[in-house]
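Working notes, beginning with the structure itself.
The complex appears here without one of its protein chains, the remainder shown in place.
Naming follows writing order (A and B), and every chain is counted from residue 1.
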């Protein structure tokens, strides 16, 4: 048996929550209504009418009515999936019963809202036995409302140590005949409550980075055929920080992230797509500095790195406060270690096509070379990076392309944006390569 | 069922070991006797008369006698809890039997020492089945000595891969009727032996940082309602390093740490308490530099960051060797990403009170703003950080306050120190907020 995915999307970039009912507005469903009409890069892959933390407890009854009404009206045209969040708590049966009732009300309403709803999001889950309780309520809701078993998918927010541990058991639990956990879809980290549950503290009150939690979420998703999504990034004005976080997440296999505003949705929809043009980087003191392309040369004009010719084939390379005299081979080796190339979408498609051609010609492995001329303090040095590509390398490199194709297939509302960014030709080649 | 804690303290900051018997002294119990009389910030939350590694094997018989005598004499007045460490090894039944006998001798002695002993510490545990063997010996000791089942708590030192794995099973094992593992209290990492068990090596012989072990310990503690404590920091003169380690631990939810000297106890008792005054930080090249407060301005006077006005609303910001020309919005965004504020105890209490007032007024989420004026190379830039506070944020921010209140409740001997540091007024407000 392969690790199958039981849902349409292979990737989810964006998980966008909207309050279901806001007090003090003429129309308490105002935010829900505007979110439902987002399109293109502003529209998320998964939209979450949030009847839990984003909505005041006193407004949650009205929130359910708003979901029923707004999803019925706009759901058919919404370009992403719709997964309302209901209330739940591993330590509180009353809350769990409310969550069950909220799902039931949405499913039973005669507006037809449920036809546009892909699933529900369950927060604050605990042990896997707690996940099964939620799953059983989904099953009852489906039965009560004449829906096929498993037609509603279930996503969970991981915000406790026990839920983190539960992700290690999902793969073995999901096959058991006494549950319908195959309905699972997203594993979403909720770092605010997780931080509280772990009783962690930072001097500034910022959330800890929780790299191990994110790894375990991504691994749990991979092992069980689910999709991993990172939690909210509170500092909504810090776009650079949001991007860094997403880059770090992708290196862990976590492609999706929570978005709190349409602006964050735009950033998060674009971030995992390869850039439109390639660039060279120089790593200096732990930070990566983009070099300035000047024709075929890449020019470094910072102060942290210095380079001098000090003799015949002798160079003095200074990195921060550390200066060493190197011969040409040593210099190239050192600079090789410090440089990296970020390929564009076009570059990736090129490399894949090149490997496919080599494979057809009977070669199982070829060397891909990236070469350029670095210029530091006026001194030019040629560097050339080789990487062996075999079938496995090819398949790993394919991930951004598979993502691109998944986006292209499921989000026609973003075609125009993609073509504007990359050009119609590159988009065309990217959607066909590897198939 | 909630994840309950079966003991009095919610937090343990300090785990201080003393040799139980030192050869060549007139009084072999000298160190035990002086430790028993520590008070205030020098006294640990948990004191561990250490009849294992800190005491030579040949002195351990005498060590038990010393524990019996010194704890009987000073135990009633000791301000923290008392948890002697006995010998144990997952791979050696003879050592386990000795550990059992050591506990039995302490419990049976007619000096009444056991009345002041809160539990025992078991080192070198292995699989959870090994933990159960120790637990069974506790149960027998309690039965033999007429103590209620579970009245002695059990703490373990995690210093093997199998013990690390066992922490993932505790939550399910603790409820079983055939054990009394509810007596568990502290999960303490022992990195020296763990490093040996993992056969890890570093060029300098320093211990590896083991971030994953500390995460797994903290998570195991969180999931099972226990308290996580980090292992010894050997370089006792390196106070800055000890503080950094504790800050890193707290970001993982591990609040406690081993202390080898009363000086380390003072540092570790103080470290998790919020500072008496707030401060701004600038992050430069991976390091955080404290800014100098000058009235409402925060002045940076290092060389790593430079700022110039280069045109109308155009700025040149240099960070390390990387200079960029930015407009005002870009500049603010970049600096926002680089700055952070460390709130004082007073600030935290203020914010909590503000959120409580907002909640009472019916608002579920408010923006908390931290604003200041940065001065770099004489150029002033206003920066303002917003963070949305909802109930979950509030509760996460509450952790240092809960810690403070736990310390205040259980450590009257530290009241004077706290009032000297923070002022009686702030201490008074901090002990009542959130209740």
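Just so it is clear, a residue touches a chain if its C-beta (ideal position, glycine included) is under 8 Å from a C-beta of that chain, and two chains touch if they have at least 3 such contacts.
In this text, all values refer to a predicted model and were calculated from it rather than measured experimentally.
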Checklist entry - Touching the left-out chain: which of A:39, A:108, A:176 or A:387? => result A:387
Next on the checklist: If I consider the whole complex, including the chain that's not displayed, which of B:10, B:136, B:193 or B:308 touches that chain?
Outcome noted: B:193
Checklist entry - Which residue, B:94, B:148 or B:201, contacts the hidden chain when the whole complex is considered? => result B:201
Checklist entry - Per the definition of touch given earlier, which of B:164, B:390 or B:406 contacts the omitted chain? => result B:164
Checklist outcome for this item: Of the candidates A:91, A:129, A:212 or A:297, the residue in contact with the absent chain is A:212
Next on the checklist: By the contact criterion defined above, which parts of subunit A meet the unshown chain? Give residue numbers in ascending order.
Outcome noted: 1-3, 11, 168, 171-172, 211-212, 215-216, 218-223, 247, 250-253, 255, 272, 275, 281, 285-286, 320-323, 333-334, 336-337, 340-343, 348, 362-365, 385-388, 390-393, 395-400, 402-403
Item to check | Contact set of subunit B toward the excluded chain (per top definition) | outcome: 23, 53-58, 91, 127, 160-162, 164-165, 168, 192-193, 195-209, 211-213, 234-241, 260, 284-287, 289, 301-305
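Going forward, only the chains that are shown with their structure count from here on.
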Item to check | subunit A and subunit B, separation of their C-alpha mean positions in angstrom | outcome: 33
